[in-house]
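Only one protein chain is missing from this complex, and each of the others stays in its spot.
A, B and C label the chains in the order they appear, each numbered from 1.
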Amino acid sequence: MKNTAVLLLSCPDRKGLVAAIANFLLAYEANILHADQHQDGALGLFLMRVEWDLHGFSLPLADFPRMFAPIAEEHQMTWRLAESAHKPRMAIFASRHNHCLADLLYRYQGGELHCEIPLIISNHEHARCLADAYGVPYQHVEVSRDNKGEAERVQFALLREHDVDFIVLARYMQVLSENFTAQYPERIINIHHSFLPAFHGAKPYHRAFERGVKLIGATSHYVTDVLDDGPIIEQDVARISHRDTLEDLVQKGADLEKIVLSRAVRWHLDNRVLVYANKTVVFD
Amino acid sequence: MKNTAVLLLSCPDRKGLVAAIANFLLAYEANILHADQHQDGALGLFLMRVEWDLHGFSLPLADFPRMFAPIAEEHQMTWRLAESAHKPRMAIFASRHNHCLADLLYRYQGGELHCEIPLIISNHEHARCLADAYGVPYQHVEVSRDNKGEAERVQFALLREHDVDFIVLARYMQVLSENFTAQYPERIINIHHSFLPAFHGAKPYHRAFERGVKLIGATSHYVTDVLDDGPIIEQDVARISHRDTLEDLVQKGADLEKIVLSRAVRWHLDNRVLVYANKTVVFD
Amino acid sequence: MKNTAVLLLSCPDRKGLVAAIANFLLAYEANILHADQHQDGALGLFLMRVEWDLHGFSLPLADFPRMFAPIAEEHQMTWRLAESAHKPRMAIFASRHNHCLADLLYRYQGGELHCEIPLIISNHEHARCLADAYGVPYQHVEVSRDNKGEAERVQFALLREHDVDFIVLARYMQVLSENFTAQYPERIINIHHSFLPAFHGAKPYHRAFERGVKLIGATSHYVTDVLDDGPIIEQDVARISHRDTLEDLVQKGADLEKIVLSRAVRWHLDNRVLVYANKTVVFD
Partner (left out) sequence: MKNTAVLLLSCPDRKGLVAAIANFLLAYEANILHADQHQDGALGLFLMRVEWDLHGFSLPLADFPRMFAPIAEEHQMTWRLAESAHKPRMAIFASRHNHCLADLLYRYQGGELHCEIPLIISNHEHARCLADAYGVPYQHVEVSRDNKGEAERVQFALLREHDVDFIVLARYMQVLSENFTAQYPERIINIHHSFLPAFHGAKPYHRAFERGVKLIGATSHYVTDVLDDGPIIEQDVARISHRDTLEDLVQKGADLEKIVLSRAVRWHLDNRVLVYANKTVVFD
């Protein structure tokens, strides 16, 4: 099993940043496994991801924040540190269409997703047996037009209780309140069944069919308080033709959604995604 | 060289349509090379494309309309007949970005596009030497905010004079008036540099860059009087990443635009495109 | 639910074939829903797929063979008739890597695959709980170098007993004997984890990695007695880079394999695939 640390940071771009970080890590004998950086020239921003082997690294991670603080302050860095040994706790919100849920669970079981799944919350009972087959706790929380606030309170309590780090909306068809999303900034991942910004909002396949597009798409993004407008993590498309009915679009789209969402979740878990200016950098 | 005829038709769907057409053609000993059909269940519409060898076909094409009329009337068909030996006359409208123009001219010279190009109209002088190299007449018609009506009158006169059948807007950046487009229904093909309906209108690459999409697109469509809203003939996309600057998007997009526009033009020339309900059927 | 019939046929190409079939069907008041044809000019071959509504069709399907025989004989047709109401019985052969199996089972349960699955045969116990969750019988038949003949006898008896129509090899890593495959001509569908004909045979991802290709592929094909050489039904590819390890190839490839195999199975079930000259026509 991997035993590495990942440092993700952003700061104003200037000379000497790479050297400062490389020297800091070298001082504790880090063996750097990956280092990737990005500059946004227009914004004068420097972003970096460094991953190093913890085997032989002479600085206990508990001391990292204190020792790294002077460098971070000098360069006005925003940063976070992640350990590969730590498995984040991911909740999945599901609804009636469970292809994304089934796909995530299969990947989880096969070891492809480096996380714990302590909780599935659904506003339907449909997927309980699926959850049972994978041994994942399943909570049915009904949501209606009238009980939205109450439902979110129940959901929030469950998330707290299970110590959830981030949430994946696996075709969860309810819009979350601003109040709710504000609790999980850059920690709610949604899959929208269109090539955003085309067809944001409701019934994207219907509208794609009506418009006569030749490709359909799927988009995974972080949820913000503007509907379908958060930073895009991944997108992909599939070809359709005039022969495809609306049902064909839904079916072909389902395959897209699974792939696109699973990529976004994996990259998030690998600490490869940095958000800035409502966009993402996905380090590879 | 191919010596075939193509019949394109649409009519209310009912039993016996395929038999009616097959029997009519067989009566004149047609050897059918391709026959493709499509039904739109929701609209109750039948659409068909048949191509047959004219070698051995015993009905002179001049007599086709008269002989086919009873069948067409009985089934309320809208139809048109095209001969592969006939080369439509295509005008290209160009502007400052000439990659699509250069691409079309190279394909034209290589025999890939079965048409004549009697005329290029541009609001710039940039591409005159390119046109000269391929021996295609080039007309500079200046367009400004104030002279739009006058410019269109000049353009229209040129199109008339050169007996133009249809127009390709090869990154021609001017919006044509309703009056103008009404003269060429389903006979003006545009390339828009986005995945429509995302980023319709001006500066799509700028907006794609700003939105942080992970794929860029290009769309070729027939021009109607609603901007970027006509029936889509072809679309395609290319992957980009956070590393791509706005200039990279423009460059990668240029390759997309060429391919997408050239496919749409070729299909149009092959009489493979049928428009209905603001969509296209592209027979293959 | 659909209640249609599909006629698939091939014969020497000549005039009047479309008319002959259309007239035959019209005589019994068939409402044709789809008709698609293909000619292979070099081989002088005509291939066709017609699907019609059985509602209102006045010829009982039991009488179809007798009534269609004269036309079939006259034109030397090879043909078969399929009813949408009939669900073919599909066996899945699995082994240690069960992503394709899990994917097929999920699609089956969701109604995407129009078939019965009376039997999974595996040379491992790994996927028994998965099969149980979907309520599909699971038979463990051990296969070793020494017992191959005996194992195939057991497998064959199981297939007989469960009245299996065709077999899907869902990453079943054993080579079937000529004797076995001869029992199921064009009725064994395999998924090979490369872009055939590149990397046929063993360990394709290893060899793709070593060769430094920039795309990996997956191929679904009918099994013949030449390894990885049968008629290709579907292929697709995914982009990789120098950053991808062998393990990444295996993981990205798994997503490809699932999609490619599921498409091939669906098209086979929809009676859209015709084989000739070791190729397939996939009617769309």
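By our rule, a contact is a pair of C-beta atoms (placed from the backbone, for glycine too) under 8 Å apart; a residue touches a chain by one contact, two chains touch by 3 or more.
The structure displayed is predicted, hence computed values, not measured ones.
For the omitted chain, the shown partners it touches in the full complex are A, B, C. Of the listed positions B:Lys15, B:His99 or B:Arg153, the one in contact with the omitted chain in the full complex is B:His99. Of the candidate positions C:Met77, C:Leu196 or C:Val223, contact with the unshown chain belongs to C:Leu196.
Screening B:Ala85, B:Ala133, B:Ala182 or B:Ala202 for touch with the missing chain picks out B:Ala133. Residues 15-19, 22-23, 25-26, 29-37, 39, 239, 284 are the ones on chain A that touch the missing chain. Not every partner is drawn; the one left out touches chain C at residues 38, 41, 195-199, 211-215, 217, 231-237, 241-243, 245, 277-282, 284. Residues touching the missing chain, restricted to chain B, are 99, 102-103, 106, 110, 112, 129-130, 133, 241, 243, 251, 255, 259, 262, 284 (touch as defined at the top).
Just so we're on the same page, only the chains that are shown with their structure count from here on.
Between the Cα centres of chain A and chain C there is a gap of 36 Å. Here the CA centre of chain A is 41 Å from the CA centre of chain B. Annotation for chain C: residues touching 2 or more other chains are 284.
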